[in-house]
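In what follows, a structure is listed as structure tokens, so that the remarks can point back to it.
And then subunit A:
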Amino acid sequence: MIIQFNTRAPVYIQVVDYFKKKMALGELQAGEEMPSRRELATELKINPNTVQKAFKEMEEQQLITTERNRPSRVTTDEHVLKRIRTELVDEAVAVFVESIQELDVTMDELVDKIKRQYGEGNINDRSTGS
Partner candidate 1 sequence: MKRMWNVAALGAVIVIGLGTFAFDMRDTKAEWDLAVTTNPEVWKDQTVNLYYNTEEGEKERFEVTIDQSQVTTDLNYIEQALAYDDEVDSSVRDFYRQLSGLSFVQSIQTPDGYIGIGQDGNKEIAVFRLNGQDVTKQIFGTDVNGASELMDSPWAGLFVRAGNVHVIYRDGYGENPVTKIAMIDEGAKQIKIETVKLQDEAISSVTGTSWAFRPYVATIDADNRFIPVSMTEQTSVTEGGETYLSEQEKAGLHAYDVETKQVVELMPDGDMWNATVYEDQLIALQEGGTELVVDLKTGKQSTRQVIDGSVGTTSYVGDQLYHARPTKEGAVIDVYQDGKAISSAVVKATNDEAKALLPSTQFYVE
Partner candidate 2 sequence: MIEVLGVKKRYRKKQVIEEVSFTAQKGEITCLIGLNGTGKSTILKGIMGLTPFDQGTVLVDGKPIDLNRVAFVPDHSTFPIHFTIEQCEAFMRDFYPKFDPKLFARLVDEFKLFPEDKLNELSKGTLAKVNLALGIAQDPDYLLLDEPFSGIDVFSKEQIVELFSSDIMEDRGVLITTHEIEDIEYLVDKAVMLNRGRIVREFDVEDVRFIHGKSIVDVMREEYGA
Partner candidate 3 sequence: MNLLKLLGWEVERATKPYLILITLLVVAQFAWLGFFLWSETNMYEEIRRTGTPDYVLTFANYLGGTPFILSIGVAVAAMVFFSFWIWYRDFQGRGTFMMRLLLMPQKRMIVFGAKLVTMMLMILGLFSVQWIALKLQYIAFSSWLDSQMIPVGGSFEQAIRFDGALSPMYPASFVNFLIHQVLIVLVILFIFAFVLIERSLWQRTLWSPIIAILMLGALIAVPVTAFFFLESRLFMDEMMVVVGLGLMGWMSVTVWLSRLYLTKKLSV
């Protein structure tokens, strides 16, 4: 588990984003146990306080649920998980559209190209943050 952090963005938000992606991709299933905060801090080599803050943020966004003295779990609320997926797709498309608009490509050409490249699987599926 490696995250390439951006030094200019709050680390805890980057951690939240990282988990959102995992949930959206189904790498973390609904109701699955989250890694412990301590493990995560050691693995990511970041401050445990930051992890704590990230977990708190995820709880507030209802991505995970925490009961007393239990490991946190991914939410079982399908709406939330769907919303994450939508959010991520929307974000990615927004970025994509913004950069493609600069190239002045027609919609048809674009759709055509997407279809072709998508079909070949020639896509970079690096799990990176923004």
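One rule holds in what follows: a contact is a pair of C-beta atoms (placed from the backbone, for glycine too) under 8 Å apart; a residue touches a chain by one contact, two chains touch by 3 or more; residues count from 1.
These made the cut because all candidates are chains of the complex that A comes from, given by their letters.
Remember, predicted model here, so these are calculated numbers, not experimental data.
Of the numbered options 1, 2 or 3, all belong to the same complex as subunit A, but only candidate 2 touches it. Residues 5, 7-13, 38, 41-42, 44-50, 53 of subunit A touch candidate 2 in their complex.
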